[in-house]
Each structure stands twice: as C-alpha cells, then as structure tokens.
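Excluded from the complex is one protein chain; the other protein chains are retained at their positions.
Chain nomenclature is as follows: A and B, assigned in order of appearance, with residue numbering initiated at 1 for each chain independently.
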Amino acid sequence: MSEEISSVVDIDQQEYIINIGPQHPSTHGVLRFVVSLQGEVVKSLQPHIGYIHRGIEKMCENLTYQQIIHLTDRMDYLSAHTNNEAVCLCVEKALGIEVPERVKYIRTILDELTRLASHQLWWCSFGMDLGGQTCYFYGLRDREKILDIFEETCGARLLLSYNTPGGLMWDIHPNFQKRIKEFIKYFRKKLPEYDAILTGNVIMHQRTEDIGILSLEDAISYGITGPTARASGFSCDVRKRYPYSAYDKADFKEIIYTKGDTFHRYQARMDEMWESMKILEQLVDNIPEGDFTAKMKPVIKLPEGEYYQRVESARGELGVFIVSKGEKYPYRMKFRSPNFCNLAIMNKLTSNFKIADLIAISGSLDLVIPDIDR
Amino acid sequence: MQDFKFNIYDLSSFTHWVDVSLYSYCTPFWAMMWEMIIIGVAMLLFYAVIGLFLVYAERKVCAFMQNRIGPNRVGPYGFIQTVADLVKLLMKELVIIRKSDKFLFYLAPFIVIIVNFMTMAAIPFAKGIHAIDFNIGVLYIMAISSMGVIGVLIAGWSSNNKFSMIGAMRSGAQIVSYELSVGFSLITMCVLAGSMQLSTIVEGQSECWYIFQGHIPAIIAFVIFLIAGTAETNRGPFDLAEAESELTAGYHTEYSGISFAFFYLAEYINMFIIASIAATVFWGGWMPFHISGLAGFNNIMDFIPPFIWYIGKTFVIIWIMMWFKWTFPRLRIDQLLTLEWKYLLPINLVNIILMALIVLMGWHF
Partner (left out) sequence: MDNDKLKEKVLSIVPNAEIVNGNQYLEVTVIPGKLHELAKQLKENPETNFDFLFCQSGVDYGDSLCVVYHLESLKHKQSIVLKTKTPNRENPIIDSVYDIWKAAEYHEREIYDLLGIKFRNHPDLRRFFLEESWGYPLRKDFKDEINIIEK
C-alpha cells in the first residue's frame, strides 16, 4: 500500500522537528501537529489525528435513530445541542414530519445559547493561547450561567441530548424564559469587559493582525465554514442560506469580515456573540404554546433513500448524511464535521509563521478534537 | 563590650554591636568566620521566607484579578499553602532523563539559585542592614544578575528536550537584550546620583527621591527599568522562555521535585531583586518619603521604620509586575526583540544624554 502511494509532503529530516501534542496545553485535546521548524519559523506542519477516534459512524450503523442522538453529543461536545438537532432534522425531513412551532423556537433558542457558550469558551482558551490567562476565568464565569439554564431545562450541562426525532424530550422548565432574559441583561454588560481585557490590547493586536491570512478562494476550495470562513468574506452561514427551525423568524446579521487574518476571525466570533443575543431576545418572548413533540412511532424506520441535512454549529457547517435501506438502523451515516474540514487549512496558514503564531492560528480556528476524530 | 540600645530606625548600632562583641570574644579570623555564617544563615532564611511569601502573594493577587479566591485551605487564608507545596516538592522524586547530560542537568538549578543569592548581598534592606556595601554596587548587581541566564541555558540544553532548548534559546536572546536596557536605565540614575554605591544612592535621596529629583529623564528611566526588569525576570508578558501555551514549560520542562522548586523560587526572588533595585534607585530604598519644607509631615514619615519603607516600596513594584503578568497576553519573540532594540535602547541612550545635560546645568530639584 505505502509503496504505491508516495507521500509528497515529506518532512525533511534535516530540519528541527517538534511534536506539538498529543499532550500539549494549547491543542485543547489530543491533537498532534508534527511541526518542522527552522529556528522559530514553521516550515511545514502535519496534523496527526485519531487519538480519540471512536468510530461513531460505524457505531451508528447498529443503533436506532433515537440512540444515535446520544452519540452525536460526543462529537462536538461544545455544541452538543446543534449536533442533536442536525440528526433530528434529517430524520424528520426523511419522514416528512412537521414539528410543532414551539419545538422550532425552543431548538433555535438552545442553538443560540449553545453558540454563545461555545464562543465564550473559545474566547477564554484563545486568550490563554496568547498567554493572557485572566481571560479564561472571565469566560468561564459567564458560561456557567448558560450551563445553569441548560441544567434546569435539559438536566445536563454539557451533553444535552434534549432533542429527539420529532421534538424534544420534555417541555421547558418554567424558569426558562426568565433565566434567559436575565442572562442577556447580564451578558450585555459583561461582553464589553471581554473587549477591555483582550480586544483592545496592543499586544493582542500585534499578535493577531496579518497573521495566518486565509483568502476567500482558499476558504471555498478547502471547504472552510463557520466564523473562520466568514472572516475571509465567505458568506456561508447556513442559518441564512438554508434556514432551519425558527431562524427565518429572527432578524439577524451575518457577520462578514474580509481580511481573513487571525484578528478578523477573532472579531467575527466576538460579533457573533452580539448577534446571538439579538436572536435570543427576539425569540425568547414569542415561544408559541403547543406540544413539545410531534406524534412519533416508537420505532422509526426511514424510507429508503439518501438524506442530507446542513446546520450551522458554532464552528461551521455540520452536515448529516444518512443512507437508509428502510430499516430501523441507518445503512450508512456520515457526519461532515466542520472542524475536520477546517483542520485541512492549518498547514497552509501556518507556513512561514512562528511557533507563537501557530498557536494563535490554531486557537483562532477553534478546533474541537472529538469533532475531528468522531 | 559597649552598651547596646536597639534602635529600629538605625540598625547600624545593632550590627556594630554584633561586630564588636564577636571580635572581643574570638580571634579576628574566627570572628570574621562567625559573621559570615550569621549573615549567610540570615540571608538564607530571608530568601526562603520571601520566596514562599511571594508565591503565596502571586497566587492571591492573580486570584483576585480572575474572580477567584485563591488558596484558602491550608492555614488562615491559605497562608501556609506554599509551605505545604514546598514540603511536597521536597518529597517528590527527582526524575532523571536517560539521555540528558546529568552533571549539567543537576548543576543548572544551583547556578540559578546561587546567582540569585549573590545579588541579594548588595541590597540595602534598611539602615545598617547591608551584607556588603560595594562602592560599585550597581555594577555588581548588573553583572551578577545577568549570570542567571547561564543556568537557564544549561538547563535547556542539558534536558535533551526540544521544547526546553527553544525556551533556553529564547531566554538567552531575551536576557542578553534586556540587560542593556536595565543597565542603561540604572546608569542614567548613577549620573544623577554621582555614585554607584548603593548606600550613597540611598543617602542621597533623604531630601527627595531620585524619581522626583530627576523628573522627566528619571521617570522615563523608571518606566524602561520596569519593562526591561520584567523581561529580565522572564515574567509577565515576556515569559517566552517558559511560554506555557507554546513550549509547555520551556527550559524547566524536564525538572521535577526540588530542582524544579529552585527554578520556581529563583523566578520569584529575581522579581524581588528587580523590585528592590527599582525601589532603591528610584524610590529611595529605605528612605522615608520627605517633602522639603514640611517638617511635620517629614516627622510623621520618619516615624515609620526604614525596613517597612523598603518592603512596602518593593511590594508595590512587585504588585505592578504581577499586574502586568495577569492582564497582558504574551509577546512574540520578534516583537520582544523589536521592542528592545528599536524602541527601548534608543530612547535610553537619548535619555542618558538628557540626564547628563540636566545634571550639568543643575536643572534637577
């Protein structure tokens, strides 16, 4: 096998090769970069993944659709709800079920809360990557409030598993709306603090501006999505392009920056937090009355065919591809995970930058390793 | 044996009493030996206490900056947490890497800590508490404190770890560069003081601290000294040598147990030394804050013992350095060197000329 396929990106043995990862403070998981250096300058980089490959796609082939939901939490654990929703939407589309309006609203609200929580955690770890450790605690302090809302309604803080094909597991907690409104009021005051401690800092600007520039052509060609691509001017927000759940009822801006450097990727995510709060404010008071789930049979069998569903997770476009043969298990299930595609650009972005920039760039891509490995 | 009256405002009578008593009991050789032992033990104790306290202080300060409580379990307000940590580090196994250069690997922490210890000798802690009062004290401090980088380089090289190596190389480039700024800003003040002897420098500030006497150039020199001094201690935004998010722990990645504790302690003592030099040269060391003409105010200030003045000033500067560390992101290596060679050094050179002009024309206070 290996004789036939020669490896082109052969790391020159004369260069200084270091392993960043699998255990390293700023790869945020078990990702491993084999970096070849010249002095401090990165010459080439190869990601090595698979340390937590659990074969979720293979496992799905032996599980019913209700069970699959609980596996998808474990992919991108920071936007667990979005992953759940993607599978549910795909199954509902295949069955031709129209879920109640109430479900759509609640799903969208939870989506945005997930996005906020995920971006907060991204912000704190990005600050850490740059060496400003205080950021970490600011972000976590506010993320805790969102997790409390999750806990009250879903019973879990991280891996929600609140969705089920056809609707939700149970209705929302009576405090749900009140808590969200309190949170938005609170977080509107706290978000400027983030800017005060990191965005406005001169060192932070020097460290991120003109670093790791991703061009629009590359973004499209490499299939980069999410805020990472939107910072390069690639209008790829699935929420706008193919609205699902209640996104068509909300009025929000798609954040587009054009330069595509690390600072714009940072700025795109910061602005998305404001937009998420706007969406939340519009939807939270208008949750219609109704059932929290559509009528579903206990055994779900998808009609034979192929189904694809795209949703916007916090890191980019998440795709679910189901090939069904009319059984209660999927014949083949594929997750197009945003991080897997975003990782592909790392080598190109980091070449000829320094090690410190490599850390900043990988931080700005917001990689979540279980999502890459699946 | 002369009469001894303990005076907290002038400890030279106490040290003089010790000296005279020892010489009256022993032969001059043994008296000197005893003095050296007493000073050594006293310094060692001071070193350990300050080191442990600074670790505790840093943890508390950073906790307050980060909406946390910090250590609060061991002792009141977690006060003896660091002692517990030290005991833990003492009991930990010393991990030896098979392919490291063992002699240098063990030597490196000692070099760092000895250099530290030697620097402490020249610092005037209070009136009369001064291990050695060189007439070239400032030069001595600059010369010795820059030798610590040798220990760091040896540590990085002998660990046989690529991250350590990069960290050590960064540290070398950084300390060699910033040594210039530290030196030049101190020289600026020596021009004003007209002396390199630390006791003379402190005495010269009895009317007014040098940072006020030298006004503009002195303030510029102080700011530069603070920046360069922070860089020299490998702290704050300049902690590239151990850059946690890039190089895991830099040059001390492979150290464990007490040899790690040596590096850790040395970092804090370094910070203390830089802060005390800054306090001594710019803020008058143990000299109380005086405003000429206000006799009443000066008397109140004089009521506070010199040692408290010295420690207070030092800790204010240490707090500023901690503040840097916990609010700024880290610089990149090229930005770090740009800052030194393109900004601080030229400003410094101009500043020396400005200071010389001010001293010549008598435009200082």
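As a working rule, a residue touches a chain if its C-beta (ideal position, glycine included) is under 8 Å from a C-beta of that chain, and two chains touch if they have at least 3 such contacts.
Everything quoted here is computed from the prediction, not taken from an experiment.
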Missing-chain contact among A:Gly50, A:Pro174, A:Gly200 or A:Pro288 belongs to A:Gly50
Which residue from A:Gln23, A:Gln38 or A:Asn62 sits in contact with the chain not drawn here?
-> A:Asn62
Please pick, from A:Asp129, A:Asp142 or A:Asp218, the residue that touches the omitted chain in the full complex.
-> A:Asp218
Had the left-out chain been drawn, it would touch chain A at residues 1-2, 4-5, 7-9, 49-50, 53, 55, 57-58, 62, 94, 218, 220-223, 225, 235, 241, 305-308, 310, 317, 319, 321, 323, 329, 331-332, 334, 336, 340-341, 343-344, 373
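We adopt the following convention: only the chains that are shown with their structure count from here on.
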Between chain A and chain B, what is the gap in Å from one C-alpha centre to the other?
-> 46
Can you name the residues of chain A that touch chain B in the complex?
-> 16-18, 24-26, 40, 127-134, 136-138, 141, 197-198, 201, 203-204, 206-207, 354-357, 359
Which residues, counting only chain B, touch chain A once they are in their complex?
-> 62, 65-68, 162-163, 166, 170, 237, 239-240, 243-248, 326-335
